[in-house]
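Structure first, commentary second.
All protein chains of the complex are present and in place, except for one that has been dropped.
First chain written, first letter: the chains are A, B and C, and each begins at residue 1.
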Amino acid sequence: MTHAGYIAAGWSISAALLVSYAVMILLRGRRLSGRVPARRRRWMTTED
Amino acid sequence: MREVLLVAAKDLRIELRSRVLLFQVAPFAVATLVLLGFALDADRSALRNFSPGLFWVAVLLTALLAAQRSVAVEHAGRAADALLLSATSPARIFAGKALALAAQLAVLEALLGVAMVVLYDARVEHFGLAVASAAAATVGIAAAGTLYGVLAAPMGVRETLLPVLLLPVFAPVLIGATRAFGDALGTAAVNGWAWFGLLGLFALVYAVFGALAYGPLLEAEA
Amino acid sequence: MESAVWLRDAVCCRGRFPALAGVDLDVAEGEILLLRGPNGAGKTTLLRLLAGLATLDGGRGTVLGCDLGSDRRALRPQVGLLGHDLMLYEDLTVVENLRFFAALAGASDAESRAALERLEVAPRLADVPLRRLSAGQRKRVAAASLAVRRPRLWLLDEPHAGLDESGRGAVNRLVRDAAGRGATVVLASHEAPAAAEVATRTVHLVGGIVAGRSPDSPAAPASSSPAAAPPPIEQVSDA
Partner (left out) sequence: MSILLGRPPGDRPPSAAPGHTGSRATRILGVATLVGLVGLCLCAFIFSPPDSRPGPEPGSRIGQFDAVRLMYVHFPAAIWTYSALGLCALASGVYLWRRGVWWDRLAHASAEIGVLLCAVTLLTGMIWGRPIWNTWWEWGDVRVVTTLVLFLTYAGYLALRSVPAAPEARARRSAILGVGGAVLIPIVNRSVEWWENRTLHQQSTLEELRIEDLTLFTLVLGIAVMGVFFLWILIHRFRLAWLEAEVESAGLEAALAERRAEAGEVAATGAGAGGTGEGGSAP
């Protein structure tokens, strides 16, 4: 495979950025959820 | 129109009284040109070739200061509230302040132009093109500066926030004005009048956008 | 009589702080209302709210027939506010300041000169930049710039502070004149004797509400948590 180093760098930098952002968002969501009363978090009632 | 001129005249009179433009902004502008000369190792031909770009970089940095000053005038002593309480429409206040800012920038540009000719050995070949494109660029800078100035105004971080918001907006002006001046000063073989058109478009777009957006912005401050 | 100011459970925040925590207030046209209360009671915020300069974050209110929620732009030109900040330009002279605001309000130069005379600003000060005047002199100039605009509702925040005896007299004459011509005046003042001299009624403001109302039973239960947006469910389900 040509340019293997560039490809690895490109994909891994992208993955690292996106994954770390997603993790940050999810964790902050969990933390703040605890501070908001359940009735103001209507998306939580997920089951039919 | 009367109100536009009233606001503009008021801003200019404040500048005449306080002399901030003369004693603080103008020396800053010239000092910028001098430093840029040092950066290019005072190479005569390089300086002449790059003089359009250096000139406009200096103008834009100066415009940041002038825009900040134009907002600061309204916020000292909460005079902005008095303008809000007058029956004047926000679009007219915007036009007046942008007009005053444009007039101040024009003076600074004239000064910088002389400095450019002297320091960088630039030669103006098409005077009409240079003046026309500078005028169009100035209106655009003044409109954008007035709008973004009030956008960043009431926060405690105006000095740092305004450049962050405003410099990307200046990108097309810098490109356009540099090219147009390149033609006018004979350092680039391009069609300067086409660039003048682009500068005019920018000025028009930001004048209209600013006039529309100024009202909601003043409201947000209140 | 027509009501100039009508507030019900008005909430108004300065940043995150609820400076007004549910104010009920009625002021009739032609009244001269004195607001009293300790520092931090919300007097200044109330005046800014009535001027249409602060947003109504909860409750309802109408001033001079304009709704505070939706119609502040129509309200503002009819209101004159004399605040702690002068709302004038420090670098301009007395006359230039006055002429500028008079011109915006459509008043003539002669009127601005007359206003200066009524506030007993010495003619020799006319061409002095505001920056060089004393606190009391500036206050007189600010009051004059208010008078020039001939507002229907005068909102005066500590109009007597920093003024000498003659200055207080001049301000009081101005207030009485305005009320005599049918304007409504709301003034906040700690200078009890001077203010009580002109006031037709006094209201006490404490902790962001009008004293005398029980703080435990908000007047309008339906909108008693006014700072919050309506519950999200209703807001989105019809979108």
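Note that in this section a residue touches a chain if its C-beta (ideal position, glycine included) is under 8 Å from a C-beta of that chain, and two chains touch if they have at least 3 such contacts.
Quick caveat, the model's predicted, so the values are computed rather than measured.
Shown chains touched by the hidden chain across the complete assembly: A, B, C. One chain is missing from the display, and on subunit C it is touched by residues 11, 13, 15-18, 21-22, 38, 55, 190, 192-193, 196, 199, 202, 204, 206-209, 211-212, 214-216, 218, 225, 227-229, 232-233, 235-237, 239.
Annotation for subunit A: contacts to the undisplayed chain at residues 1-4, 6-7, 9-11, 13-14, 17-18, 21-22, 25-26, 28-30, 32-47. The chain not shown here touches subunit B at positions 147-148, 151-152, 154-155, 157, 161, 164-165, 167-169, 171-172, 175-176, 179, 194-195, 198, 201-202, 205-206, 209, 213, 216-217, 219-221.
Following the convention adopted for this analysis, only the chains that are shown with their structure count from here on.
Taking each chain's centre as the average of its CA atoms, subunit B and subunit C sit 37 Å apart. With centres taken as mean Cα positions, subunit B sits 42 Å from subunit A.
The set of subunit A residues touching two or more other chains is empty. Those residues of subunit C that touch subunit B in the shared complex are 51-55, 72, 76-77, 79-81, 83, 85-92, 96, 100-101, 103-106, 129, 145, 149.
Across the interface of their complex, subunit C is touched by residues 2-3, 6, 10, 13-14, 17-18, 73, 76-79, 81-88, 219, 222 of subunit B.
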